[in-house]
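In this view, the complex is presented without one of its protein chains, the others remaining in place.
For reference, chains read A, B and C in written order, and residue numbers begin at 1 within each chain.
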Amino acid sequence: KEKLLVFAGPCVVENREMLFSTAEGLKKAAETIGFDLIFKASYKKANRSSSGSFTGIGDEAALALLAEVRQTFDLPIVTDIHHPEEAALASKFVDVLQIPAFLCRQTELLEAAGKTGLAVNIKKGQFMAPGDMRLAAEKVAATGNTKILLTERGTSFGYHNLVVDFRGLPQMSALGYPVIFDATHSVQLPSAGQGISSGERQYIQPLARAAVAVGVTGLFFEVHPTPEKALSDSATQLPLSKAEPLLRELQEIFEITKKIQPLI
Amino acid sequence: KEKLLVFAGPCVVENREMLFSTAEGLKKAAETIGFDLIFKASYKKANRSSSGSFTGIGDEAALALLAEVRQTFDLPIVTDIHHPEEAALASKFVDVLQIPAFLCRQTELLEAAGKTGLAVNIKKGQFMAPGDMRLAAEKVAATGNTKILLTERGTSFGYHNLVVDFRGLPQMSALGYPVIFDATHSVQLPSAGQGISSGERQYIQPLARAAVAVGVTGLFFEVHPTPEKALSDSATQLPLSKAEPLLRELQEIFEITKKIQPLI
Amino acid sequence: KEKLLVFAGPCVVENREMLFSTAEGLKKAAETIGFDLIFKASYKKANRSSSGSFTGIGDEAALALLAEVRQTFDLPIVTDIHHPEEAALASKFVDVLQIPAFLCRQTELLEAAGKTGLAVNIKKGQFMAPGDMRLAAEKVAATGNTKILLTERGTSFGYHNLVVDFRGLPQMSALGYPVIFDATHSVQLPSAGQGISSGERQYIQPLARAAVAVGVTGLFFEVHPTPEKALSDSATQLPLSKAEPLLRELQEIFEITKKIQPLI
Partner (left out) sequence: KEKLLVFAGPCVVENREMLFSTAEGLKKAAETIGFDLIFKASYKKANRSSSGSFTGIGDEAALALLAEVRQTFDLPIVTDIHHPEEAALASKFVDVLQIPAFLCRQTELLEAAGKTGLAVNIKKGQFMAPGDMRLAAEKVAATGNTKILLTERGTSFGYHNLVVDFRGLPQMSALGYPVIFDATHSVQLPSAGQGISSGERQYIQPLARAAVAVGVTGLFFEVHPTPEKALSDSATQLPLSKAEPLLRELQEIFEITKKIQPLI
């Protein structure tokens, strides 16, 4: 059977306990349901709305915990980088480097990620048309590294709101790279709260279902054991307890709706 | 089994032959696949981009042909009205009245449609938030007629472009009315051509799949035997030959993905 | 000196007293400051957000009051129409017919307005690119009536918000018709309130100043003696007491900044 590729894990490494309990829960879901899991966590948050926000427990400490998760649970790891200098360090601990959406035009960052030889997941900027991700991908591919994935996470729609344009999924797929749908950042309401991004958790499920029906290689979720206590993105992280039933449903839709065969 | 509700038919009544061949083809598809069909055609086009565009063969002539389709193929009919005065006339020939998206704020039109006692399908204005369709529905409901459907057909996204916000489907559903997804108008590019609306026919299929996976009562398609010769909306009408395979796929997804059971 | 053309008056005819006091105040301001005034009021409101909203005192009664204002104050009158049938009636009482923004694509309405021979002010739809107003204007011009004005009143920008794209003023001007900037509807927040349009009155002044500096033939304001008591658009009508100082400032900017002489 074909397996959904799932990037999932907490927004940021908060501490050892929450990191490991999330990894354990997701690993179990992956084995039970049969999807491919890549464990996700940021080792620092560099673009929080407000300077008072939590940004991490220290880069090396967080990366070391991620490496421990990798070994303990035999899981590949993805994390995001923000400056070219971070690529070399992070690449020692993880399997996939992720380029944040705001930074998808930063040439040096894309090149540094490409040069590590790791797979590079580029998030589409909220300000960018899907087809223009060709240019971002080419900056990585120019380093000789074509292990590239493209992720949709919503597009600016007025102020304090994002819309997912599902035409963008086939448009990015046509660029020749696997396409991932980020179901938790896509439901954010940027800066709609007091200095923090708010969000609409109830739309994670319908938008993820839509993405699978349209056709994607995989999905991306931020997952937290207790989102209401999360130190970042608490409005939109998926409760760990919901990950298993939601991914069961999505893996089923993935198998039965099959890849789209263009009719028109 | 649960049946998808499908509004389908040509954009406008062009002549007897194309009307009947479309109705015959769609009726056959409905019987083979097992969906509920409501045959759609406008008897006049009142809001074409340009005044040189075809607007119809005459109101009474077109309505008479629709009534003949109704009887010949035993199909309910939906058509759209543009002025309050049209409600009484059209209601003699059809089963469902449709309010065009640009006119979804016109109180007298909504009231006139409501007063006929027929079901009223209100298209969401391209300028309107999904939740605000509550106000449009209330204008009909105030006449004592609560046979109301709400249709998504895309939202203004910059100039000459529409985006479908799939959060809008559950938002409109929460208003208590069945929700229809109009898959052919949603792929229009308004006025992007020389005085006509252009469109991207290749996105009818992915967007319709997405809508079914998110959860809708039904779908709306403009269907034409030869869209390239159509007198209106030729860029976005679905070729009649594609209706059967597309609707087969969509009815299947409808049955197997089932109605969404909110998890989050 | 060159005079600003100003369409101003209450959103809707509420009663004789408020209509006459507004007309008197505006007439006095026009004489003192030296701008050309066309008195504005709707005789009915056909597209209120909610069906519970005030829609008018009766068409003929309201038109008769407008005609009385015309005679008493020697002022030309503009009012808006919503159905083709209204053109003939309204044209007996007023000097300029106005096409509401939502209705700027309705061919029959534009043609009916054109056929009266009166000047026709077409508001740009919130869903329409400025250059596409060419098609709306051509529908009127096809009747042989080229006394056409085009009015900017904001463009859909996400939900519950409008943005004024000031590139649109020269774009519409390039179509060959005088361009008016509607400073009070442009600051509306559509349906952002409970079933009513809210707004940001504080931006009337900066946006009107911007429009004059960019270059327009005139401005449009809804003006009410006591906006907080207005039966419609109370969030955005300009208090009558502010009309004189605001228009003094705008007429001055109009004279001193002069028409734009394209440098680039």
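By our rule, a residue touches a chain if its C-beta (ideal position, glycine included) is under 8 Å from a C-beta of that chain, and two chains touch if they have at least 3 such contacts.
Values in this document were obtained by computation on a predicted structure and should not be read as measured data.
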| item | value |
| --- | --- |
| Sole residue of A:A46, A:A64 or A:I264 that reaches the chain not shown, by the stated touch rule | A:A46 |
| Identified contact with the non-displayed chain, of A:S21, A:T55, A:T146 or A:S198 | A:T55 |
| Of C:G58, C:G176 or C:P206, the one touching the omitted chain in the full complex | C:P206 |
| For chain A, residues in touch with the removed chain | 46-51, 55, 82-85, 102-103, 105-108, 110-111, 125-129, 132, 135, 138-139, 142, 155-156, 159-160, 190-191, 195 |
| Residues of chain B in contact with the chain not shown | 157-159, 161 |
| Chain C, residues in touch with the chain not shown (by the definition above) | 155, 157, 163-167, 169-170, 187, 200-207, 209-215, 238-239, 242, 245-246, 249, 253, 256-257, 260, 262-264 |
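The rule is simple: only the chains that are shown with their structure count from here on.
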| item | value |
| --- | --- |
| Central chain (by mean CA position) | B |
| Identity of the chain that, by mean CA position, is farthest from chain A | C |
| Separation of mean Cα positions, chain B and chain A [Å, integer] | 36 |
| Centre distance in Å when chain A and chain C are each reduced to the mean of their C-alpha atoms | 48 |
| Distance between the centres, which are taken as Cα means, of chain C and chain B, whole angstrom | 33 |
| Residues of chain A engaged with two or more neighbouring chains | 157 |
